[in-house]
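Notes follow once the structure below has been shown.
So, subunit A:
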Amino acid sequence: MLEITNLTHTYGSGPSAHHALGGIDLKVAEGELVCVVGPSGCGKSTLLRSIAGLLRPGGGQVVINGTRVERTPDNLAVVFQDYSRSLFPWMSVADNVSLPLRRRRMDRRQRTGTAMEALAQVGLEGAAAKYPWQLSGGMQQRVSIARALAYRPALLLMDEPFGSVDAQTREDLEDLTLRVRGLHNMTILLITHDIDESVYVGDRVVVLSKAPARIVGDLRVDLPGPRDQITTRQHPTFVRLRAEVGRLVRGIPAPPAPAP
Partner candidate 1 sequence: GSGEPAKTAAANAKGLEKTSIKIGALPIPDSASLYIAKKRGFFKDAGLDVTIEAVVGGAQAQQALIGGTLDATQTNYVSTFLAVSAGNKLKIIADMYQATPNSFNIMVPKGSSITSPAGLKGKKIAVNSRKNIGTLAVTSVLRTHGLKESDVSFVEFPFPEMKTQLENGTVDAAWMTEPHLTAVQKTIGAQKLADTMVDSTADFPIAGVVVTEKFATDNPKTVAAFQSAMGKAQQIAASDRKAVEEVLPDYTKIDAATAAVITLGSFPTSLDETRLQRVADLMVEQGYLKEPIQAKVILPGNPG
Partner candidate 2 sequence: MSGALRAAARLWPVPVALVLWELAARSAEALTFPPPSQIAASMHTMWLTGPPERLWLTDAALANIPVSIGRLLLGWVLAGIAGVTLGVALGRSPLLFRFVDPLVQFARAIPPPMLLAFFLALFAIGTRMQVSFIAFGIVWPVLINASEGARHVDRQHLDTARVFGLSGRERLFRVILPSAMPKIFAGLRVSLSLALILMVLSELVGSVDGIGFQLLDSQRSYDLPGVWASIVVLGVLGYVLNSAFLAAERRVLSWHRSAKQTT
């Protein structure tokens, strides 16, 4: 579904140029949920923007379903890291969520229905008529998640989507994401800082290095499904993977394999 080959990106030019991406190679199969982790400022958002066609890659290429990404591909949704600026302040919350649905063949009633359903899923059924600037930070973030989920894209890119909500809501949203993914066969790329989260929701966890970002680890998460907040997190594989991802993010070399 998604195939990234030797992707590089440099901000600016001359002596103040900043090498953000230093050659990324990544393949994501259809229906897969890949988590991306890496130190702050390494280039995760840059990678995401390149995939979304919002940034012209400096080198290499991004191919989605066989076609090279030149402009924003179809059937894509993004939850931006800067969620508050990505909501339109002149529209109500419900309108913000239902706006992209105009691209789907839906009449007005269906759009409203879908939007309300998505809002209910993120626990915001009461805020539909409000404006984004009347919401708390976490609520705004949930609106932007609801907007992406309601759209049911083939490819969903999420940039730290659960960073501003409380622990309980965060778990609910993680489970919601997993559920929706299963129902609609979405491919998801999720950037997160929470290592537990990356292992819990991901089919794979990709670890990026400091700038210029390169892939330093790509771990398959072999946890028995369906996942569950309590039992999964106690599973020994989970604990092992979590430690390994943590090590990779910190740049600590793997411990020598235990002697047999």
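On how the list was made: all candidates are chains of the complex that A comes from, given by their letters.
Keep this in mind: a residue touches a chain if its C-beta (ideal position, glycine included) is under 8 Å from a C-beta of that chain, and two chains touch if they have at least 3 such contacts; residues count from 1.
If you're wondering where the values come from, they're calculated on a predicted model, not measured in any experiment.
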From 1 or 2, the one in contact with subunit A within this complex: 2
Subunit A residues within the candidate 2 interface of the complex: 49, 52-54, 72, 74-78, 80, 82, 85-91, 99-100, 102-103, 131, 133, 147, 151, 157
